[in-house]
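With one protein chain withheld, the remaining protein chains of the complex are depicted in position.
Chain nomenclature is as follows: A and B, assigned in order of appearance, with residue numbering initiated at 1 for each chain independently.
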Amino acid sequence: METEVLTPEVQEGFDCVYNKPDTLTDTRFHYCPGCGHGVAHRLLMEVIAELGIQEETIGVAPVGCSVFAYHYMNIDMQEAAHGRASAVATGVKRVLPDKYVFSYQGDGDLAAIGTAETIHTVNRGENILMIFINNGIYGMTGGQMAPTTLANMVTSTSPYGRSTEWAGFPLKITEMLAMLPGAYYVTRQAVHTPNSVRKAKKAIKLGFEYQKLKRGTCFIEIVSNCPSGWKMNPVDSNKWLEANMLTMYPLGDIKVPVKEGQGE
Amino acid sequence: MEREIRLMKGNEAMAEAAIRAGMKAYFGYPITPQSEVMEYLFEQMPKRNFKVLQAESEVAAINMIYGAAGSGARVMTSSSSPGMSLMQEGISYIAAAELPCLLANIVRGGPGLGTIQPSQGDYFQAVKGGGHGDYKLIVLAPNSVQEMADFVFDGFKLAEKFRGPAMILSDGALGQMMEKVALLPEGSLPHTVPAWAATGKPANRPPNVITSLYIEPEKMEMINHTLQAKYKQLQKEEVRYEDYQTEDADIVLTAFGLSSRICQKAVDLAREQGIKAGLLRPITLFPFPEKKIAEIAETAKVFLDVEMNAGQMVEDVRLAVNGKKPVYFKGRMGGIIPSPEEILHEIEQISEQVLSYQN
Partner (left out) sequence: MYHSDEIILAGFGGQGVLSMGQVLSYAAIIDNKETTWMPSYGPEMRGGTANCIVIVSDRRVSSPIITKFDSGIILNQPSMEKFEPAIKKNGFLFYEESTVVYPPTRDDITIIKIAAIHEAELMKKKQVANMIMLGAFLEVKPIVTMDSVLKALKKVLPERHHHLIPLNEQAILRGKELALQQLHLTI
């Protein structure tokens, strides 16, 4: 992996409008141009920097395109086997209950091979933050069908389009998880427009803040694009995301904490 | 039989051969470097007579295999090392329930998540039984795209004859490389639903039950005896190997799969220098050609085992040689393929040190 030190230098007469937080390393992202993973990484690390919890945070990386998240995230991390990130995170949290723990997983990892771990982690109400990148495809292995692949969507293992009759339906695992009593905060966000990026960041911040309360699992789905897997340029992929992914996976909060003194 | 000639990747040749061999169903999960198998099958499914399903994990895939094999269908799955590890529980159940099926492991470098480059690090897992209990797989090790295709037919045949799982143990390079392949025609391997299959009980027969559970140890021991008898018979009847110039060889290389191709070149290079080298390539890793190796140990002066791992098959070679001659080992690990020159260098050194000393 090539590492290149990019010293941020603001030229005289210019305002610095963006700075990379210390919680990101200087390693260049290997992600394809326009991929949502990069934005999600940045938001996550900005929040950790802003909350000042870099030293108290342990992340768990999945198997998927973000398998090298630990090259970019300047925090302690563990790499899990495919699908097992939330189980690994459970192990971490159970022995380090006062630390901030998050898992970061793709749809194949979290909603196919890791479904059992996902459901039971949330059902136990593990006090962790789970970040779920839903790009509707297996990016890492070259664009195979994911559980979240839309009906009729072409992938390398649904070359004639996903037939729901044969391969089942796009899995709304986030809604399923929201039904579990262990889930404390469940929301669906996106990172394809400046506005959605701002909202997603707010949600991530809440996810970490809630973790201190020890009330249950915070689960944030981020609907993302996969220009390479979808065989589109980045701009088209974001348009396609807006028109297709968001109809199946509408943005917004799915479960929010009940305010103190209200109900329950 | 008329064969069709094509230029194909090993993974695709294996998939095409499976269709031609009358595979009824395939269950799998994507993993590099073998994803082309399922991708090829999905592309072909609407045009041909078989089914393919992408499972949610390898754990699920192998259990789908169990169910479909128990229903009497000719079935297959494939994966690469980390996925194969997940399948081990299911494979043990399949062996115990005596279900025929074909597995293919397109091995990549490990341990752990490892690398996607080719390796032979799963020899022990395949040959010694990676799951729990006393069972064995019939293990075929192709060293060409042609054999990737042919061993699908052989694998199904053996699995059905001996009622158990057979495995094609290949690697990422053989899966990804293209070679000429002559394909057998469709329909050349007939299949009938076996009488033991659980397909629905007619009034006139007792229920067929597919199980691996036998609570009484006496019964379980009986089952073990049945399995062991099959493995003995396999050892007696089904051993396969390729012998390359071992007859007059002083130094005999042993290698399987991809490394045998590299060794063959190294043997040629050594012969050009006047070193009498030869190569014994086990084709069936279980049953292992132990007799043949013992035989060669009578005439050869020294053995050199070459593998893309830390030394796994070499243990079986040493058992077969049984101390009669020294057995050296040369291995590369972690997804590195040794070059013919590297092996030649090893041969030269051994022949300098050992052979000249012995003469």
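To be clear about the criterion, contacts are C-beta pairs under 8 Å (C-beta built on N, C-alpha and C of every residue); 3 or more make two chains touch, one makes a residue touch a chain.
From a predicted model like this one, the values you see are computed outputs, not experimental measurements.
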Which residue of B:Gln54, B:Gln117 or B:Ser351 touches the chain not shown here: B:Gln117
From B:Gln264, B:Thr284 or B:Ser351, residue that would touch the chain that is not displayed: B:Gln264
Contact with the hidden chain (one of B:Lys180, B:Lys201, B:His225 or B:Lys324): B:Lys180
Of B:Val127, B:Ile337 or B:Ile350, the residue in touch with the unshown chain: B:Ile337
Chain B residues touching the omitted chain (full complex): 5, 7, 32-33, 116-117, 172-173, 176-180, 258, 261-262, 264-266, 268, 337, 339-341
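Here is the rule we use: only the chains that are shown with their structure count from here on.
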List of chain B residues in touch with chain A within their complex: 29-32, 35, 38-39, 42-43, 46, 53-54, 56-59, 82, 113
Contact set on chain A toward chain B in their complex: 63, 67, 79, 81-83, 108, 112-115, 138, 140-142, 144-145, 147, 156-160, 166-167
